[in-house]
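See structure below.
Left out: one protein chain. Kept in place: all the others.
And now, subunit A:
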């Protein structure tokens, strides 16, 4: 009997072992199968193309990076607000004016929120806009050349953060100030902030055909912090919504002092009404000083113009144009669903999301149900405009995007997760952790009337332990989730460059076919272009020496130059004669106090070289252009300042 008992126990134990083993295996097995199918979902075979472009802001890199989804492969870094020695952007004579501002040459910025132009509320893929946060600027980037074409400085603004979001037909790209400042700027005590500082919300018109930007008007608002914004769409087209914090108007220790009010506001702006007001001659022209920098594709050259005036609007002069919607807990992201009905305030210090209803807002305005005013601007009653609350159990909601199928996805920074919830019922459907501390998220078209709800990309603030360690400083991480099913599924991690504050995605087929391959030499209108090797020459104008140089695989014309003297200012104007896709030539000369040039086929670029030492100094092509790339080199003879050697040049003599 005893023996039997042991046997039974033994059997049971063995069975338990088997079961647990089986469970373990099953668990591993299924996660293995899951992983391999997830691998397939992000695998883009060699030679195949990604399904989406993703444009990630570079944050403190000042630039914009281009990725493919779902692979997470980086294709390009587009220089926008920061000098970029890789191509010579901001170093070449042609592109230096792009970084001109009222503060002089500013070679860096903090780029934040890319937004793709829209037509009828849908992505049209013509341009992408992005804001410079530090020295307030808005840039427009062409989505045929993937180059920055225009940068406009925003006066009366500081911390250009609630930017650069476009209206439904790209009528305006909107820029709001995060930091309120004295308008106009003046010397005054900081502690007199309250009631004296103001916040400018700038509506920058976009010329429909060529995209040229112009500040149409600035609404001068009370001195709150205008954090983020989004346009109305569909039925709410014509309105723009801005979250605010620091309605306390504190000027010091804002971490605490700006967080005292239980509710801050979402400012609802009826821009159509303001537009009508200014079109009828309303508003006040105010002296200003701001740079407008435009790059011309035919001259391959940027010009900077200082503008001296801006049209400002006092919101009290346009009754019915501006209202405040009380929104709890220092809301950060301000997102509008694809139908235009719901305005989501992501109260970053709370656990809940506040959703306002556009219809309720209009009804409250029409019923004049106000709950007081702030600096004369009517405040609507919270309960009257509220559509619902998402009780998530998460902490620190920041941003929300939409999948076009009635769902919303919100990032929670503090609890480090993405939460999927249903519009209208406000129920939480799913939640998935992020690694770690997600900030923005992006669904291609996720802030338009027509999202492409297949993937969501989480843009994380903290990366530690997800990649091989590379010292204290590392890149921020992005994570891609499959959202085609009911539950989100984490597919892949990939590093981004800089700190991505928001991103914009678009189906590849909207952009890829129209991506430019090269510039036509016959359309090159650069004043120093060398259109054929026979036009190559060297011209002395006093101390300035202009070298008109052409490049073709694989030689420079000319490649021997004499007659340059110490103290000269030598301009190398390099024209790439190639007319084929992906055949750039580079140019670098020893001791140049600037970057190289990377010259695309058909393009002309210029750098200045000021030789300080007598000698024979080489220059060469920096981009491996052909089997004879190493032979692509030349010499400049630099003689003493007192020398009387005449300028001469040659090739093959």
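Just so it is clear, a contact is a pair of C-beta atoms (placed from the backbone, for glycine too) under 8 Å apart; a residue touches a chain by one contact, two chains touch by 3 or more; residues count from 1.
Keep this in mind: contacts and distances are computed from a predicted model.
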item	value
Choices "Peptide ABC transporter permease", "Copper chaperone NosL", "Extracellular solute-binding protein" or "histidine kinase" - which one is the UniProt name of the chain not shown	"Copper chaperone NosL"
Of A:272, A:450 or A:553, the residue in touch with the unshown chain	A:553
Contact footprint on subunit A, counting only the chain that is left out	552-553, 578-581, 626-628
